[in-house]
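Sending over a structure as structure tokens; questions will come in a sec.
All protein chains of the complex are present and in place, except for one that has been dropped.
To keep things simple, chains are lettered A and B as they appear, and every chain counts its residues starting from 1.
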Amino acid sequence: MRKRIIALITVAVITVLVLVILSYLVMPKYMKGIIEGSFTSEYYEDTAPHEVLFIGDCELYENVSTVELYRQYGISSYTRGNSQQLVWHSYYMLEDALRYETPKVVVFNVFSLKYNEPRSETYNRMALDGMRWSRTKVDAINASMTADENFIEYVFPFLRFHSRWQELKKTDFEYMFHRDPVSINGYYLRADVRPLTELPDPKTLTDPALGSNAMGYLQRMTDLCKEKGITLILVKSPITYPHWYPEWDEQVRSFADANGLTYINCLNNIDEIGIDWSHDTYDGGEHLNIYGAEKFADYLGGYLVSNCDLTDYRNVPEVASIWAEKETMYDDVLQQQLAELEEYGELMSYGKNAIE
Amino acid sequence: MDEIIAILKELHPDVDYETNTSLVDDRIIDSFDIISIVAEIDDRLDVQIPAEEIIPENFNSAKALADLVARLEDED
Partner (left out) sequence: MLFVSYEFIAFTIILFVLYYLLPKKWQWPLLLIASYAFYWFASPYYLIFIGTTTVTAFIAGYLMEKAQDKTDLAIKNAKADGTYSTDLKKSLKAKAKASKWKILLVSMIFNLGILAVTKYTNFVITNINKFLAEGSALKAVDLIIPMGISFYTFQTVGYLIDTYRGTVKAEKNIFKLALFVSFFPQLVQGPISRYGDLSKTLYSEHSFSEKGFTSGLIRILWGYFKKVVIADRIITAVTSLIGDTDLYQGAFVMIAMFFYAFELYCDFTGGIDITIGIAQCLGITVKENFDLPYFSKNIKEYWNRWHITMGSWFTDYIFYPLSVDKNMLKLSKWSREHLGKFWGKRLTVYISAFIVWLATGVWHGAAWNFIVWGLMNFAVIMISQEFEPLYEKFHKKFGFKNKAWYGVFEILRTIFLMSLIRMFDCYRDVPMTFKMVGTMFTKFNVKIFSDGSLLHLGISGADYIVLAAGLVIILCVSIYKYRSKKDIRETLYENPWIWYGAMAFLLIVTLLFGAYGHGYDATQFIYNQF
């Protein structure tokens, strides 16, 4: 009997170990090509204090250069962004960030309010898998799951990703136990240029009302910021496609008025921001490249420093030294991308060309 | 007993019914054989084997079958 118990325990331990290692192996790494899945976990690695937190989808994390904000205004900020981050994701990203710090200002991009229901398992996983476990994560998962998802697959991601054994890539082995940074304080840098040509006409809106679920999370976000003494600013990124309807704009504005929030619809300020659609976008107008993101950062930063009481961290040596590293990374990435553009005419190690 | 062995021999001549005790379990006789046996016993010995008596234990050997027939005759 003793022998059987020893065998049982030994085998059990080995089995658990094997499953843990396999689990690390099959988890998507999001290190090349589709890197957006790394954003959530990268946040925890950053040691600088953040007075401004951007929360939202690609309209923020690709459109606001965090380094530019620091260079021009000394603002230390972070973008907790995810691809197709929906409002409940945003709310829980904020709640999660508040477990570690309390920023002075939170900027939320309102575009995702148009979605009232969970939409895609893939984007859920990219947003949520990187989050550290806490009550917040549990709530976030429950709020985000589509009908065919299962909570236990978040607890044991192996159950979800095991079928990737067939599609393992070099990076899956390389990044089994560590990750490289892919963003600069949440900013996803792109230096390529593809001008905006023509946009499709927006479809007629059948139901102009923003959903109650989405608005409910905006309300919760507002209440949470109030409770913590954080200034919440609503913005609509200066992106014309997909279309942001006037009906939605009105509803957000009346929400902002009712709750005493600032709402800046940057679609009205495109000229003031100075976006040049022939040069400042990398995919024909859907997202800004670094040139556009710096312009937008200049604009937002100007508003933030004149309206919020923010520290100029360029004068705080211990923070400045952290930011110096980020500036170096920023410049390196830019140089590398420019070199690739020079050589190939397009980016090779970023975006769709880099997908393994 | 002899009559029963004769009936069985007609079905599968090359089986040693004196010693074999797993006719059903070894699939030597199947369900079709069994109903032939039941029909023959009815015909030649005038003993009716009811469906509930058709269980492997009663058909596994010639002796078991003979015992069954004897018991049914007795009950009559």
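Definition applied: contacts are C-beta pairs under 8 Å (C-beta built on N, C-alpha and C of every residue); 3 or more make two chains touch, one makes a residue touch a chain.
Everything quoted here is computed from the prediction, not taken from an experiment.
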Field: Contacting the left-out chain in the complete assembly, out of B:E3, B:E18 or B:D43
entry: B:D43
Message: Give me the chain A residues in contact with the hidden chain, please.
response: 1, 3-4, 6-8, 10-12, 14-15, 18-19, 22, 121, 148-150, 152-153, 158-160, 162-163, 165-166
Query: Where does chain B touch the missing chain, residue by residue?
result: 27, 30-32, 34-36, 38-39, 42-43, 48-52, 54
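Here is the rule we go by: only the chains that are shown with their structure count from here on.
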Query: Counting in whole Å, what is the centre-to-centre distance of chain A and chain B, each centre being its mean C-alpha position?
result: 81
